[in-house]
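Note that one protein chain is taken out, while the other chains of the complex remain in position.
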Amino acid sequence: MGNRVAIVGAGMTKFVRRAQETGKELCYEAAKMALDSCDMNLDQIDAVALGTAPDTFDGVHMKGEYLSDGAGAFGKPYMRSYVGGGTGVFSVAQGWYHIASGLMDTCLVICEEKMSSYRPHPQGAFLTIFDHTTERPLKPNLLWIFALEMNRYMSTYGLRKEDIALVAVKNKNNALDHPCAQIAKAVTVKDILNSEVLAWPVQRLDVSPVSDGAVALILTNETIARRVTNKPVWIEGVGWSLETSYWTNRDLCYPRYVEEAARMAYKMAGVTCPRQQIHVAEPYDPFDYKELHHMEGLMLCGKGEAPQMTVDGITQRDGELPVCPSGGLLGVGNPIAAAGLMKVAELFWQLRGEAGKRQIARKPKRGVAQAWGDLMQVGTVVVVGI
Amino acid sequence: MAMKERLTKADEAKPWYGELPVESLYTAGIAGEKFFRSIQEKGVFLGSKCHKCNMVYVPPKIYCEQDFEKLEDYVEVADCGSLESFTCVHIGLDGKRLLEPMIVGLINLDGASTSIVHMLGETTVEELCMGMRVCAVFKPKNKREGAITDILYFKPTKQ
Amino acid sequence: MSDRVGIIGIGATQFRSITPDVSYKELMFEAAVKAYDDAGINPRKDVDTFVTCAEDYIEGTSIFDEYVPDQIGAALKPVHTIGGDGLHGIATAFLQLKTGRFDIAVVEAHCKPSNMLTPDGIEACGQDPIYNRPLKLNTHFIAGLEMNRFCYETGVTYDQCAKVVIKNRRNALNNPIAGRAAKLKLNDFKYAESVSCPLTELDIAQPADGAVVIVLANESKVRALKKEPIWVSGIGWCNGTATLESRDWVYLNYVTKAAEMAYKMAGIADPQKDISFAEIDDRYSYKELQHLMALKLCCSCNPGQCVDNGRTEINGEFPVNPSGGALGMGYMYEATGLARLYCAVEQLRGNAGKNQIKNAKTALVQGWRGLPTTSTAVTILNA
Partner (left out) sequence: MPKKLKSKTQKARRTRQETKPQSLTPNLQFMGTGLSSDDLKKGKVCTTYWIGDTKYAWDRGIAIGKYLEGMKHGKILGVECHKCGRKMVPPRIFCEWCFKPIDNWIELFDTGTVNTFSLCYVTWDMQRVKNPIIPAVIEIDGASKGMGIMHLLGEIDPKKVHIGMKVKAVWKSEKEREGAITDIKYWKPVK
């Protein structure tokens, strides 16, 4: 059923705190690199799928339209998908259905974010994600929802911050090997526990930084994939799910939406036992506890078991199940939509054995990437394999 | 009616006021930097040339939007050109009628493949016609700051 | 994939200039209930994927897709937003159904422009921040520039543009959900205030609030539900350039490309003959003519003649916007294209009342994303 879809090329810009490039230029650099990486040119691209998160960051209304010329959309079918922080991984699903439908042979998937445009501080933009009548008058901060969720998670399973901080230590250290990393810096658990308390239990180093950047992938159908590369990476499954927006009515200690999305993707990919059949994972890690939360949602371990896996070193690059070998959002940076797509790009490089110093020890055959967004509400999942 | 319940009194229908607080600082980008600095320092328009299709983009782009070549060749174009279109705007950004309408033109500078959008000055809308020659009027050099507003307006020239 | 895609349910609210009695959620709920009732389905059980079309600045909320699932029955289901016109949403649902992984898809779009207190300020945020915005111009200036050049090159007169407005707003008189019906005369245009010459107030489609929900299904599901669908036989979408500087101001190649994609898919060789009527974007009066030309639907090289000789009237040779278009029904930003589609489906079902076109078999629906974009989507529908 459906046509097989492969990833054949990838490109990305450096993730930086403030980019001189305009959003369009960032898009171009990533797209051009992706095209060059598989010796293709824009004429061979049938459609462009763009993912980018809130317009308020770049400060342009209808940001998708604004970015179109840099994204290579001139004279092409072009659409922008949008599920908040989940956009990056969703855009791969978007590229997938373009090709799986049989309508398109090739699709350029591109994600961009330029958060530095927002003044005075990019965090301010998040005020406007809350309900305008029942929540915004309380002047909420984005950190609140994470802190509230993290606190719930910690208290449900009786976790200590030290154990959660291990995620940040691992990811920030992994990022030392990423040439695009914004804050490659070795940190220890102590550094994290000593960092400024922003919204307890969230501290400065529990959080990924705000960034500018873009990432692009080239997707093709099977025939073209076989022609342009001898190492195609197949999209085996995609899934997405959006929970109710009444987030204060939900149990915050478990991401059901990630599970729903994962079930959809695993079913498509024929994955019945994720822990055995998945060799490398790139769950969304804007905050350190989020990686743990999402590993559970992805059913890579039982509920409440992810912290132990981390303590046991299983999620290290040379562990049994490397998690976020790229360095994740905590290490490489978090240009929202682009960060999600970076995760899929990492799997692409890992599965092809092209991840350089980040290459994981065991030769991976299948990986899963996941992103999350909105009011702790959306899960987007992609399973890729060779 | 698809709903069980409806408001029945006019004074029950009320709005909730708010805004999207957006303030942004935009960088001009790699190509924009070259373009604005050239205007600021020399009063010269720069375009970027695609060697594949010979398009000259003014303002410049670092890429050709049609064939995606990387554009690294910046060429000078004239500060005069022909008027491709014009309009006289009567409504302001706040939606209110302007006391002084603003005249806007689309100007194809000589040597450029694209047309720049800017104000037209020292003229009235009645005097304008398609294809008319217009030239840029810059701010005095010491007042320029590296922005599109370093050009005050374009004005018609007699041939 | 031979499986066809059909529309099995439609729902829309009334389109009104203000809707103080309901929140946006309640507006969406109303349209959704109507659509599911029309399709005879339960969204909690039967729908596999939901697509909504929205833009943050229009809603006044960042990451607006957070707030869409509950009122359309989509909580904890695959839902996502497309930053595009409602017809882009239809294209997305079409692609998803064509993968064979989904049976029923729902597309939603709504708009509450009455809730924007500063629509001009909000739309200005869509202009290029480096090259255009510092000039501090009302976004309508782009339409003024375009109309001026378009009329100059094609010979379309301002009177012909005015006749588009007269036709569409008159058509809306017989459309029960239209919110901007009026009976106008050419003389009224003499007194219309200029917005951005030659564009006047009357040339601009005024905003309206409303919501539209469309239910689509693949062929096997349509058969299983024993529905008389309206088939989506062709779809196309395309972008031009984002920059004002490098675009063509007269010939809309992106619209032509989108149409060609849709025509090819639907097997349409001669659009003027094979299509019975069109519902196309008329955000501005001249846009209907410009779009007709780009869609290859006008009889001569001067699209203005199509209105002069009555060809695009409801009883004409090729009716255009029999629903009243955005000029007659109201402009609803992301929901505009879906409103066109809704009315086209009503026509093809034979439910258009006084506006019913005889023997309407095939319809073309086109949407444009408004200024400053060059983004369009085209859909071909078959009864």
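Order of writing sets the chain letters: A, B and C. Residues in each chain are counted from 1.
Quick note on the criterion: a contact is a pair of C-beta atoms (placed from the backbone, for glycine too) under 8 Å apart; a residue touches a chain by one contact, two chains touch by 3 or more.
Because the structure is a prediction, the values reported are computed rather than measured.
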item: Neighbouring shown chains of the undisplayed chain, as defined at the top; value: A, B, C
item: Of C:86, C:129 or C:337, the one touching the omitted chain in the full complex; value: C:129
item: Touching residue (missing chain; options C:80, C:112, C:140 or C:180); value: C:112
item: Option from A:70, A:232, A:297 or A:319 whose C-beta touches the chain left out; value: A:319
item: Interface with the unshown chain - residue positions in chain C; value: 19-26, 29, 36, 42-44, 57, 60, 69-71, 73, 75, 112, 114-118, 120-122, 124-125, 129-130, 133-134
item: Missing-partner contacts on chain B, residue numbers; value: 3-7, 12-28, 30, 32-33, 36-37, 93-94, 145-148
item: Residue numbers in chain A that touch the chain omitted from display; value: 12-21, 26, 29, 33, 37, 59, 119-121, 123-124, 126-127, 132-135, 137-141, 143-144, 147-149, 151-152, 154-155, 158-160, 162-163, 166, 169, 173, 176-181, 184, 186, 188-189, 196-202, 212-213, 244, 246, 248-252, 307-308, 311-314, 316, 319, 349, 354-358
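Please note the rule applied: only the chains that are shown with their structure count from here on.
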item: Euclidean distance of C-alpha centroids - chain B vs chain C, Å; value: 28
item: Centroid spacing, where centroids are CA-atom means, of chain A and chain C in whole angstrom; value: 33
item: Centre distance in Å when chain A and chain B are each reduced to the mean of their C-alpha atoms; value: 36
item: Chain B, residues touching no fewer than two other chains; value: 18, 20, 22, 24, 26, 28-29, 32, 61, 65
item: Per-residue multi-chain contacts in chain C, two or more chains; value: 56-57, 60-62, 125, 129-130, 241, 243, 246
item: Interfacial residue positions of chain A with respect to chain C in the complex; value: 1-2, 22, 24, 48, 53-56, 59-70, 73-84, 90, 94, 96-98, 100-103, 125-126, 128-129, 131-132, 239-246, 256-257, 260-261, 264, 268, 373-375, 377-378
item: Complex interface listing, chain B residues touching chain A; value: 16, 18, 20-33, 61-63, 65-68, 70
item: Chain C - residues contacting chain B, complex; value: 11, 20-22, 26, 29-34, 37, 56-57, 60-62, 115, 117-121, 124-125, 129-132, 134-138, 140-141, 144-149, 152, 193-199, 241, 243-246, 249
